[in-house]
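Report on the following structure.
All protein chains of the complex are present and in place, except for one that has been dropped.
Coming up: chain A.
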């Protein structure tokens, strides 16, 4: 099911939680809402589900306005951040809830309910825990119960609020993959909220970056990562070096040397030069000084665990981080205290704010 969101506004008292948000969610896609805490992600999700009402604007499902459709009639699956499992019901009864509360005409027979719940529990690999209570489950198990419960009503849309927020790193990774498969198998439209950029980039078909109640950018993970709309997105997608430079006569300069820039250079004056660590190129410093057009830096730390090595450098008093392969690292034979040349393959320039 496709969801169109048009100019949705929401205020709490004098505070604007959503300031005119528009978004098209395509049928069948897995969409991530990514943004810092308080940016309005949960608020938007709740409005889609019908748990909150927009002050202005509209949300439509497949072209039909949802204004008059109460939350109970929207047929959305919602997975709450803290799962909100019914603590006095067993896992089985939790999953069966959505089927048992259906209006009499639509309610399946108890036998069919049992079969359906059995299938769902198989799918989330929890059949053996059907008679347990939520308090007797681990975090990851609760999360899967919540998912099975939401899927029981065969929703057209699945909304997940920080589905992996409360889980440890290993479980997160596993569940992530599993959710992706589930989404593909179920032929469903899914929106999940996260403030973990890695999760959004890895899992989603498209990423929506939000800040201060606004949508800043919408795009595929590659798009938002490679061509961030502004300095906020650049920052938020993580792992970025920010270097104080200057724009002079249309050329961005760092310590006097010109910097190769993608896109606009922006207005004259102080500027921030953004470079991702893997776009920093290190070279062996020749004995007879630094070649023209290159910077030199001193190595202050080398982290060589994992497939990619991280090198922390001191570039005339600024901290700079570079990522390179382990092979390249050993070619360069970098050690703490040694010198190397620095160049930037890609950089973006944004005006420095006063």
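Rule of thumb we're sticking to: a residue touches a chain if its C-beta (ideal position, glycine included) is under 8 Å from a C-beta of that chain, and two chains touch if they have at least 3 such contacts; residues count from 1.
As a convention for this text, contacts and distances are computed from a predicted model.
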Which choice in "Serine/threonine protein phosphatase", "Sulfate transport system permease protein CysW", "Succinate dehydrogenase/fumarate reductase iron-sulfur subunit" or "Electron transfer flavoprotein subunit beta" gives the name that UniProt lists for the one chain left out?
"Sulfate transport system permease protein CysW"
Residue of A:82, A:260 or A:303 in touch with the missing chain, whole complex considered:
A:82
Please pick, from A:133, A:178, A:232 or A:339, the residue that touches the omitted chain in the full complex.
A:133
Missing-chain contact among A:2, A:51, A:130 or A:302 belongs to A:51
On chain A, where is the contact patch with the chain that was removed from view?
49-51, 70-78, 80, 82, 84-88, 97-98, 101-102, 133, 135, 149-150, 152-153
